[in-house]
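The complex appears here minus one protein chain, its other protein chains still in place.
Entry: chain A
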Amino acid sequence: MSAVTIDQTQTPPSRTFRRRSKFERAISSLGFWRGLAGILVFLVLWEAAAYLKTAADFTVPFFGKLPAPTLVAAAALEVVVQPGYWWSWVESFKRVLGGFIIAMILGIPFGLALAVNKYFRDVFFPPFEILRPIPPLAWVPASLIFWPTNEMSIIFVTFLGAFFTIVINVLGGARTIDVRYLRAAQSMGATQWHLFSRIILPGTLPSIFTGAAVGMGITWNVVLAAEMVSGGGSQAGGGLGFFIWSSYMGGSMEHIIVGMISIGIAGYLSSALIRWLGERAMPWQRAF
């Protein structure tokens, strides 16, 4: 084996850095630690307010009425081992995803049809615009009468919450596609089908995901209210909305807060799911 000589005039091989995972990058950033500090300060102040109430009988506005975060944590530890609590998650997620997926399946083609066909738009847009401002919750009594089961009426109201938002976003997105893209495609010989599948559809995807993200937020609002109003179907699996409502009836403030935080987490997970899907469906957007 010959000796290795190092030629100093040569440019050194470029160093390759190991690409750090998203999690590694997150915990090494200052922003992450500031965010964590913010949450801790908030919890400490909350705990202090609860302490002032019990020790000095001084009620800090709003916070003073809340149970201490340690009590909430204790209540949370108690409920997370009960299967009933997790069934509430399953019930609510089933309703949210059910309504949401039906809204996507019907809303995306409906919005695209409104965008590309003038006759379709002339006929269906006016009734759509009259129904759209009606708050989904105003549909609750009517849908309880329309649909044979409570479950179906909750999913229907959830569907309405997402449907209108998705349609409006898809319509807006498809109508604002730059005419240059359509002209460029046409002048290169694109057929009507190509224009739709290769230009209008990908051009509308960002709006579809915006609509989905907003729609997902609305479905969580709606499903909880619908569960509270309708009694959430059966007693065993009433969903997270019913969990809060029954905690309120039982007078347990700790459980109400556990329910509220659970919904925050559930909503966050749903949005994260949509963001994740969006990044995969639209790789070109990662460049920005």
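A few notes on this one:
Everything below uses one rule, namely that contacts are C-beta pairs under 8 Å (C-beta built on N, C-alpha and C of every residue); 3 or more make two chains touch, one makes a residue touch a chain; residues count from 1.
Definition applied: contacts and distances are computed from a predicted model.
For the chain of the complex excluded from view, the name given in UniProt is "ABC transporter ATP-binding protein" [choices: "Oxygen sensor histidine kinase NreB", "Ion-translocating oxidoreductase complex subunit C", "ABC transporter ATP-binding protein" or "Tryptophan 2-monooxygenase"].
If you put the hidden chain back, the residue from A:186, A:221, A:252 or A:271 that touches it is A:186. Although one chain is not drawn, the whole complex shows that of A:64, A:172 or A:203 it is A:203 that touches it.
When the whole complex is considered, the residue among A:127, A:148 or A:283 that touches the unshown chain is A:283.
Residues of chain A that touch the chain left out of the display are 178, 180-181, 183-191, 194, 198-199, 202-203, 205, 282-284, 287-288.
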